[in-house]
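Complex shown without one protein chain; remaining protein chains in place.
As written, the chain order gives the labels A, B and C, with residue 1 at the start of each chain.
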Amino acid sequence: MSGTDTDFPVADASGSAIPADLASLESEVRSYSRAWPAVFRSASGSRLRTDTGDSYLDFFAGAGSLNYGHNNPVLKRALLEYLDADGITHGLDMMTSAKADFLRAFQAKVLDPRGLDHKVQFTGPTGTNAVEAALKLARKVTGRHAVAAFTHAFHGMSLGSLAVTAGPKQAGAGIPVGHTLRLPYDGFGTSGGSGLDLFEELLKDCGSGVEVPAAVIVETVQGEGGVNVASVDWLQRLASLCERWEMLLILDDVQTGCGRTGHFFSFESAGIRPDLVCLSKSISGYGLPMALLLLRPQFDVWKPGEHNGTFRGNNPAFVTATAALANYWADSTLTEATERNSHRIGEFLDRIARAHPEFGLRSRGRGLMWGIAFDRPDLARLISRESFARGLVIETSGAQSQVLKILPPLTITEAELDEGLGVIGDAIDKLAAF
Amino acid sequence: MSGTDTDFPVADASGSAIPADLASLESEVRSYSRAWPAVFRSASGSRLRTDTGDSYLDFFAGAGSLNYGHNNPVLKRALLEYLDADGITHGLDMMTSAKADFLRAFQAKVLDPRGLDHKVQFTGPTGTNAVEAALKLARKVTGRHAVAAFTHAFHGMSLGSLAVTAGPKQAGAGIPVGHTLRLPYDGFGTSGGSGLDLFEELLKDCGSGVEVPAAVIVETVQGEGGVNVASVDWLQRLASLCERWEMLLILDDVQTGCGRTGHFFSFESAGIRPDLVCLSKSISGYGLPMALLLLRPQFDVWKPGEHNGTFRGNNPAFVTATAALANYWADSTLTEATERNSHRIGEFLDRIARAHPEFGLRSRGRGLMWGIAFDRPDLARLISRESFARGLVIETSGAQSQVLKILPPLTITEAELDEGLGVIGDAIDKLAAF
Amino acid sequence: MSGTDTDFPVADASGSAIPADLASLESEVRSYSRAWPAVFRSASGSRLRTDTGDSYLDFFAGAGSLNYGHNNPVLKRALLEYLDADGITHGLDMMTSAKADFLRAFQAKVLDPRGLDHKVQFTGPTGTNAVEAALKLARKVTGRHAVAAFTHAFHGMSLGSLAVTAGPKQAGAGIPVGHTLRLPYDGFGTSGGSGLDLFEELLKDCGSGVEVPAAVIVETVQGEGGVNVASVDWLQRLASLCERWEMLLILDDVQTGCGRTGHFFSFESAGIRPDLVCLSKSISGYGLPMALLLLRPQFDVWKPGEHNGTFRGNNPAFVTATAALANYWADSTLTEATERNSHRIGEFLDRIARAHPEFGLRSRGRGLMWGIAFDRPDLARLISRESFARGLVIETSGAQSQVLKILPPLTITEAELDEGLGVIGDAIDKLAAF
Partner (left out) sequence: MSGTDTDFPVADASGSAIPADLASLESEVRSYSRAWPAVFRSASGSRLRTDTGDSYLDFFAGAGSLNYGHNNPVLKRALLEYLDADGITHGLDMMTSAKADFLRAFQAKVLDPRGLDHKVQFTGPTGTNAVEAALKLARKVTGRHAVAAFTHAFHGMSLGSLAVTAGPKQAGAGIPVGHTLRLPYDGFGTSGGSGLDLFEELLKDCGSGVEVPAAVIVETVQGEGGVNVASVDWLQRLASLCERWEMLLILDDVQTGCGRTGHFFSFESAGIRPDLVCLSKSISGYGLPMALLLLRPQFDVWKPGEHNGTFRGNNPAFVTATAALANYWADSTLTEATERNSHRIGEFLDRIARAHPEFGLRSRGRGLMWGIAFDRPDLARLISRESFARGLVIETSGAQSQVLKILPPLTITEAELDEGLGVIGDAIDKLAAF
């Protein structure tokens, strides 16, 4: 095995190439269209189709924005009816019947059953905007500047979120960002385990030079950071530390929420109650831009309009979101299916790791969010490319793209799941044989 | 006349009040639902309807996001067909047929006819995200930190944009923002006129303590800042100064673009060619979240994925945007209508100002974007409330909300325009009589 | 005349060169030893002597630290007696008899006669440390971050002072400095005159994006900045503006104080009363490191030790300072002599300017602090070098070293003054003839 990015013979992609006029019109910043060089036309469930009729199985799910699959028929019906009836499409933060329906459904299906009394803020319809709002609010509530964030964190690309994001993307800010205290995430390095202990010792000692931050922002599973999974114990210790020091706990559930890890919120299994929760990606359920911030009532100190934005109430997204809540979160069917499928993936990855000791594979995950880390940074990318050639859309993550990331729709069938895992297995076998 | 906010008897709003459970579920940050306390259910053209059947004429147009009116039938048809056919709803920055169609239409209808060779970057689907991308890119291109921005500017609420936004909203950042050089906008104070001269003298003198910024970011009409209109001469001097000092000129056309001031871009009448142009709000034409950044090819130095975001390609928005371009920007019909209606508003406001010298009214505007400034800060808000009670949705702007802002859909009929202006006139007469 | 730095034949310096071992031991940062390549051994009054016995007339006066001349015999006697008696040489901010004597003399000779009730803070013994203390205190008093400072300002090289210093030296910080609002100094450019008006308009308008700063820091004559002289009227307008907006007025009198411009303080002739005054350089009178900050009593909100430093009480400096106050500030003799000599220099420079229209000379000054600005940046440096070769130590200032700066001891005799001016005149004549 000596495959490298350049000489490994990836199977021919049958998908259409991207016409040259489009490539030259769109900025060099484009990225996924390079990894998957096809023009996609339509999609349903777990399948994407190109304009030349090729079909791809989707282990990417809009980076977690399509938990209920593409063009989910239940949501689609609700959306078409709404649009057909000339429902409000744009209303800033005016009250609309679509928003009213969503708020009530969210309270009935999500908040009340979990004993949560959080209030809902509709921010600009992107995850990063919900994070910006959370950071502002935590600073306003506490009067402090710094926010603690973790190694390998990803919270978004606008300047405020970028300051808490770790890794090379931060350099893109073009100016030094500050007011961030970087802490080791659960499992970081050999010393990461005691990171929270060191943090508390620094807070306790008034001469340490580390002041109590306004907040700690955390993901329960770091998706972009390489599918790093925090343990229940660590999350509980973190929550308790935040309470002790009156730092707001901001749970960035943008990718991990909406059932991705099993329960609706990713923090439910740890039994913690974050002060602020950022939701986006799959909250609309249909891939429509939407984001919200949940805030404990005592922290709702905003003045009217203090954080605003033109698209902060995306009414068509409210409609599909309400339909998704009604259809998938009235009972535990989806959560149970996710746990079954999660187990299936875990067993598969164990087999693969045992079968290929030469790759030093390490797998980890929760719900339908799994990663396989390779020792060599280029291997995950090769597997991703080979998989695409074999009809599977799957991406990599981690600071060096060294982790293959499995993120199918939650509504995927067992047969589709097995099909996709089979492609991955074949690609790894081929790489091993090379 | 001694009316104040509390004792002026605003006519009863016939609109439904907002149910208490909703008000307590949504964060205190909500604002428009306070100004217009009704639950809106549907809308078409220039009319909104509440869930109790009341109808409102719209002089607000989604803060400039609904230039073609609510649920424009041409765009609606295209959108319903796309959704019905299971078109891609979410694809990050993968290439899709919807994106391909939009790019080609944008080139054919917008860029080519104006001799522009800018490339297109799809940022997160909000104006503020396009601004964040522009600021990052300007800093990357030049290697400099500071960005010059103007008094009363509004560029968005995420941290990077907030740093160039002027006024009280900036305090909401919760941390000191920096790297901004604040300049007087055209017409600011008594000394504003020579602001660009002073700026250039500071740049020329290596001991001035002012270093050449990476960029200057400007709105041609400051919508949130109180409908302040920059003159053609001032814009030309600014553009020429940017060229001389190799600062990128960032034109924030988020509210002023897409025909709002007559031509597609607000800078066309000044004959200038900005380096970066931010578009959002009405670019989708249907109120769907979408934003893009235009960049001159030599400044397209992004690395793949260097600025990203989950919803940076909103495919349903591409579909309506393409339909809007085809329908409204193939000829000059819309631009001419806008200019006719603009003239109509201007004349009306002149009459009102002459009729009510006691208010010291000052009006200004371009296209369908007009402001009437009152001396006393509370008067514009009173007129807005009284207008709502009389069936007209109209907002205020300016640091003290002292400017009544007229922003109807571009597709409004003359009759509707006259109706709305009539409401304003009546409200002012009532205030004068009080 | 086409002399440039490289081909103009400067007269041979008779001074000893600097031995090579010393040049290689000392960092490249050294500067004056390059301009004046001699090893100086002793000095008295207005004369310096090298170790090879050459004598130089001093128009530099330790950059304003030797207002009473080198080794002034009155101060020398006091110092020798103190040291001989084993007086305290180092006592941090313990109370000592030397400090007590100084405080009482300063009150009696300086504060009381001028009706000032300022308290005295002994900072670290450098001008920049007094400025750092002033900036900290202004921020503490007001709770605000920004400080307004002027084009061409020089306030020191530690990070806090560097942030308010203008020009290329600021880049040496190595990190972006912030929290500074840069304003045009009196006479800056063509628009500088109205700079204070623009500033106040920005403060008045809550949407301007410029918040009220904690303080304004100003020099009455900008020594390093090129001997720029603020008018009495401008200083009064500035002081009144500070009072109106409750910004602390910090007067950096480090170089201009202690009689340099005639009166003890440089601001006396303007009749203003700054909130904070920084003194250093000639306050010890003997060239010994010492600095202090004067603060109006209501602003003395320091907690004990909140700003500290090892050498903040330099007792030998207190001794010479007390002697200087007793000897030179009991009556107006020194002030009157300074004014006579100032007039003498002014007349001379007028004659020179008229005699050499080809150089476009512009002269300005107050007291014994004068500058002659050349159009071409290299000319002032050439005159300085030629003067040194002719036995006169004189430096240049300004962002491009384009200003020849005349700064003799205040105790210089008329004969010495004429001798020095004669050297300058000869050097200019030679340059003109070249």
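Note that in this section a contact is a pair of C-beta atoms (placed from the backbone, for glycine too) under 8 Å apart; a residue touches a chain by one contact, two chains touch by 3 or more.
All figures in this text were calculated on a predicted structure; none of them were measured in a lab.
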item	value
Absent-chain contact - pick from C:Asp233, C:Glu246, C:Glu306 or C:Glu414	C:Glu306
Candidate in contact with the missing chain, chosen from A:Ala153, A:Ile352 or A:Ile406	A:Ala153
Absent chain, residues of subunit C that touch it	18-19, 21-22, 24-34, 36-44, 48, 51, 62-66, 70-71, 76, 79-80, 83-97, 99-100, 103-104, 106-107, 119-122, 124-129, 132, 135-136, 138-140, 145, 156-161, 163, 169, 172-175, 178-179, 214, 254, 280-281, 286-289, 293, 295, 300-311, 314, 316
Missing-chain contacts mapped onto subunit A	145, 149-153, 165-168, 170, 176, 178-180, 182, 184, 188-192, 194-195, 197-198, 201-202, 205-210, 225-226, 398-400
Hidden partner chain, residues of subunit B it touches	175-176
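Methods note: only the chains that are shown with their structure count from here on.
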item	value
Between subunit B and subunit A, distance of the C-alpha-averaged centres to the nearest whole Å	31
Intercentroid distance (Cα basis), subunit C paired with subunit A, Å	59
Centroid spacing, where centroids are CA-atom means, of subunit B and subunit C in whole angstrom	51
Junction residues of subunit C, two or more chains touched	176
